[in-house]
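Submitted below is the structure of interest, expressed as C-alpha cells.
One chain of protein is taken out of this complex; the other chains stay put.
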Amino acid sequence: MDNLSNELLLEMYREMLLARRIDERMWLLNRSGSIPFVVSCQGQEVMQVAAATALDKEQDYVLPYYRDLGVVLHFGMTAKDLMLSAYAKAEDPNSGGRQMPSHFSQKKNRIVTGSSPVTTQVPHAVGIALAAQMEQKNIVSFVTLGEGSSNQGDFHEGLNYAGVHKLPVIVMVENNKYAISVPLNKQVACDSIADRAIGYGIHGVKVDGNDTMAVYNAVKEARERAINGEGATLIEAVSYRLTPHSSDDDDMTYRTKDEVDQAKSIDGLHVFKEELKTKGILTDEIDKELEEQIKQVINEATTYAENAPYPEIDTIGRFVYAEEVK
Amino acid sequence: MDNLSNELLLEMYREMLLARRIDERMWLLNRSGSIPFVVSCQGQEVMQVAAATALDKEQDYVLPYYRDLGVVLHFGMTAKDLMLSAYAKAEDPNSGGRQMPSHFSQKKNRIVTGSSPVTTQVPHAVGIALAAQMEQKNIVSFVTLGEGSSNQGDFHEGLNYAGVHKLPVIVMVENNKYAISVPLNKQVACDSIADRAIGYGIHGVKVDGNDTMAVYNAVKEARERAINGEGATLIEAVSYRLTPHSSDDDDMTYRTKDEVDQAKSIDGLHVFKEELKTKGILTDEIDKELEEQIKQVINEATTYAENAPYPEIDTIGRFVYAEEVK
Amino acid sequence: MAVLSYIQAVTLALKEEMERDEKVFVLGEDVGKRGGVFRATDGLYDQFGEKRVIDTPLAESAIAGVGIGAAMYGMRPVAEMQFADFIMPAINQIISEAARIRYRSNNDWNCPITIRAPYGAGVHGGLYHSQSIEAIFANQPGLKIVMPSSPYDVKGLLKSAIRDEDPVLFLEHKKAYRLLKEEVPDTDYTIPIGKAEVKREGTDVTVVTYGLCVHFAKQAAEKLAQDGISVEIVDLRTVYPIDEETIIQSVSKTGKALLVTEDNKEGSIIGEVAAIISENCLFDLDAPVKRLAAPNIPASPFAPNLEKEFLINTDKVERALRELAEF
Partner (left out) sequence: MAVLSYIQAVTLALKEEMERDEKVFVLGEDVGKRGGVFRATDGLYDQFGEKRVIDTPLAESAIAGVGIGAAMYGMRPVAEMQFADFIMPAINQIISEAARIRYRSNNDWNCPITIRAPYGAGVHGGLYHSQSIEAIFANQPGLKIVMPSSPYDVKGLLKSAIRDEDPVLFLEHKKAYRLLKEEVPDTDYTIPIGKAEVKREGTDVTVVTYGLCVHFAKQAAEKLAQDGISVEIVDLRTVYPIDEETIIQSVSKTGKALLVTEDNKEGSIIGEVAAIISENCLFDLDAPVKRLAAPNIPASPFAPNLEKEFLINTDKVERALRELAEF
C-alpha cells in the first residue's frame, strides 16, 4: 500500500463506495418497482476497482462482465450512464435501452460491448490484444468473467490462443464461489482456477479478491509482463457474492444466511475502509463527505434517468447494419 | 514388459503390424485410384494397441478418432470391415458407406460412432462414463484425439465435467506433433498437454507413445483408478505422424524429409519388434509367418470389399429417424 | 384433473417420466437444488436425488455432449438449456452429433436425447433472453423440433419427446410459463410428434402458427367470430419436420392463409409453410399468403415500449386476419 499515494488510495475507495452505493440503489429501485432488473457487484468492488486502477484507463481496453460496475466506473462510465441503462432510456450509452442493464459498452472509453451468453468476451479480448500487437501499441486488454463461466469452451480457446501468440491480455476470473445456485465444487474440481494457466503456457496467480493491494499488484505485474512481450496472465481473485444472483433470484433456496453473513464480515470494501482509517488516510469526516457526494450524484442520476425519454419506437429497426458508409 | 505373457506381447505386436500393413495397403489402393481417401495410423500403432490392450475389450467403450486403426482392430473390427469402409460399400459396419473411411463405429463392439468435426467425442465419452456410473457398471470409456484437437472447447468442457463428477473416463491425446501443417508450437504453449489435467482436478500423465509398456502401464493404471472411483485421467502419448496428414495432403510443403526420416528411425513398431526379438519372444520365423498371415487377410479383405455392392440408391433416405419402434 | 400452468405441465411430465423409467434423468444449470431458474424442475431434486437431477458446470456444449453420450449408451437424458439463447455453444453437438448419429451409423447407434429450452420474448429479457431459435435448427434432418402451445400439449408432447428414439428439441415459451393455464389430466397420455393439430375449425381464413402465438390466434378468432368471420387455426406443434398434410388441407379449404411467428420474418419457420402452400395450394388460394412476424432485428430490445412493438399480440393477429378476410 505504501507505494501508492494517499490520493490514489482514497480515489480507489471512493470508486468502490460509489459502485456499492449505486448497486444498493438499484435494488431499492427494483424492489419499489421502478426498474425491472438488477445484477450486482456487491462483494466484488474491491477486486474490480483495484484491477482497473492498475490499468491505463486512457489506452487499455476493458471487456467487463455484468458485475463489473467498479471496472466501468473507473474507465469513465458515470452514475447517470448507469441509471439511464437501468431505466432503458434512449440516452443510455451502453445500448440505447436495447440491452438489459449491466451489459456494459462505451466505445469512447474503450469499454467493449458485451452480450449475455457468458465467456464470449474472452476471445474478443485476445483479438483486441492481437490487433494492438499488430499495430505495435503499448497497451493491454483486460477481460473478466465468473468462475462458473471459466468452464465454457471459449475460455479454453481464448487463453490457448493468447498463450501461443504471447498476447498482451489479462484475464481475471472473479471467483465469487457461486454460479447462480451452483457452488464452486460443482463447477470445478481444481484447487485453483489459476492452475489452468499452466495448460496455456501463461502466467497464473491466485489472489484474495478482498485484498485491494494484492489485486492491484497482481494486475500491475501482469500489465508489465504484457507490455514487455511476456504474454498473458490468468488471475483468479477470490471473494464472495454478497447478494442473490440477480433480482430474479432467491439465494436462500440454496445457501444459508449464516454463510452470507460470514462473508459480509470480511467484506473487502469494509476491510479497505478500516485500513485507510488505521493509516489515517481516511477520516470519519472525509468518509461522511464522500457518502454525501455519492448520494447526491446518485440522486441526480436517478432523477435524470427516470425523467429521460424511452427510445423512439420507430428506431427499433435501426442499426442492424451500417446505415451509410462511415 | 515382464508382467505380460509372451503370448500377449506377441498378440500386441501382431495387431500393431496388422494396423500398419492395412494402412500401407490403403495408400497403395489410393495411389492406384481404387479408393478415394486415406488417413493414417502410421507412427501411432504402438500407443493405440498398447492402450487398447490395457482396457477390457468385452465391456469398455471406446471413442476412437480417425487414426485409431490399432484401437478398433483390438476391439474387434476386422480388416474386411475396414476395407468395406474404404470402398464405401453397403456392408461397411461403420456407416454402410455413408461416411468417409476411418469414421469408426460398431455398436456390437462398443466402438462409438464418430463424426468429422474433431473433439466432439470427448463429451460423449464423459456421458457414457456417467451412464455407466449411474448403472453401477465396472467399466470405463476411453477416448482419443490429436494434440491440435485438444484446443477445442469440447476438450475443456468434457474434461471439466469428468473432473467435477469423478467419472471413469480415460482421455488419451495422441500427440503426433502436427495438426495437418501446423506444428505443436503453434497449437499450444504448454510444456505438456498432460499439464492441463490439473485445471480439471484429474490425474495427468505424459508418456512416450513409442514405448509400448509405458503406454500400456499408463492406461492400465488409469483404468484401475477409474474403476476404484478415483475419476478420470488425461494421458498424453507422444510420437510422430509418419505420413502426410491424409491422402489429400503434401507434407513436404511444411516439413522436411529429414525430419520425417529422423522420426522413422525411432518408429515405435520397429522398436517393439526389436525388443521382442532381443527377448527371444519374436523370431524371424514367427515374424515371417505373421507377415504372411496378415498379407493374406488383407488380400482377402480387399478382394471382398472391391467386389461388394454399393448401397442401394433408394436407401439414401433411410435412417434419418427411427423407422419403427424398436 | 387439475388446472396447471404451462410450466407446471413441464414439471409434471418430467416427474411422471422419471417415475416410469429409471433411465430418464435431467441435467443442466441450476436444475438441481434450485429447481431451475424458472422452477421447471421444481421438486425433482428432492424426489429423485442429485444423481438423476444433475447440476452441471456452466458449459452448454458439455450439457448437450454429455447427454448425447449417455443417450447413445441407452439412457434417456433430458438436458435443459437455461435460456434458448444459450443453446448456441451447443449447436455443434446438436447438429453435427445428435442429429446425425443414426444416419451416419446406418441405424446402428441412435441418440434419444431431449433438449428443453425456454424461448421467446415478453418478460423484459432484452436481446439475449428473448430469442426464437427454431429456425437455426429447422434445416437439420435427424432432429425434431417441438413447440407446444398449451399446458395440455406440453405434457403430452414432452412425454413423447422423452420416449422418442431420436433427438428432440423441446422449446417452451417462457412467457407462456405462467400466462397459460388449463386442465391437464393426470393420466399418462402422449401426443404424437410430427403432427399439426387444428385447434379451431373454420372456413374463411387459416392461421398457421405455433407456440404462444396460438393463444393470440385463438383470441383473435373469437373476436372475428363475432363479426361472422370463421377462422381455422392450425397449430404446427412440431415445427420440424413440418406436417405438410394438415397445412395443405386447411389452406385448400379456406383459400386464405395467415402465417404467424414471433420470430423475425426473414428466414423463419413460416417461410417454409409459405413454400408448402405455394407448391401445393396455388389454385385454391383466394389471396396472397400473408406473414405476420417480428421485424428483422435480432430479438426484442429491453426498453418496454420497444418490446411491445416487437411482440405479436392479439390485436396484430386480429388486424391481419381482417385484412385477409376482406381481401
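Letters A, B and C mark the chains as written, and numbering starts fresh at 1 in each.
Quick note on the criterion: a residue touches a chain if its C-beta (ideal position, glycine included) is under 8 Å from a C-beta of that chain, and two chains touch if they have at least 3 such contacts.
Note that the structure is a prediction, hence the values are computed from the model and not measured.
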Next on the checklist: Counting the whole assembly, list the visible chains that the omitted chain makes contact with.
Outcome noted: A, B, C
Next on the checklist: For a quick check of understanding: of A:R31, A:K279, A:K295 or A:R318, which residue touches the chain that isn't displayed?
Outcome noted: A:R318
Next on the checklist: With the missing chain put back, one of A:N30, A:S102 or A:N160 would touch it. Which one?
Outcome noted: A:N160
Next on the checklist: Out of A:L4, A:L130 or A:I227, which residue would touch the omitted chain in the full complex?
Outcome noted: A:L130
Next on the checklist: Give me the chain B residues in contact with the hidden chain, please.
Outcome noted: 36-37, 88-90, 95, 97-100, 103, 115-118, 148-149, 151-154, 179-182, 186-188, 248-249, 253-254, 310-311, 313, 315-317, 320
Checklist outcome for this item: Even though one chain is not shown, chain C touches it at residues 61, 85, 88-89, 91-92, 95-96, 99-100, 103-104, 127-128, 135-136, 138-142, 240-242, 263-264, 266-272, 274-275, 277-280, 282-283, 285, 287-291, 296-298
Checklist outcome for this item: Listed in rising order, the chain A residues that touch the chain left out are 61, 92-96, 98-99, 103, 105-107, 112-113, 115, 117, 120, 122-132, 134, 141, 153-154, 156-158, 160-161, 164-165, 318-323, 325-326
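Here is the rule we go by: only the chains that are shown with their structure count from here on.
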Checklist outcome for this item: Computed over C-alpha atoms, the centroid farthest from that of chain B is that of chain A
Item to check | Gap in Å, rounded to a whole number, between the CA centres of chain B and chain A | outcome: 45
Checklist entry - CA centre of chain B versus CA centre of chain C: separation in Å? => result 40
Checklist outcome for this item: Where chain A touches two or more other chains at once, the residues are 151-154, 186-188
Checklist entry - Which residues of chain C are in contact with two or more other chains? => result 57, 59, 61-62, 89
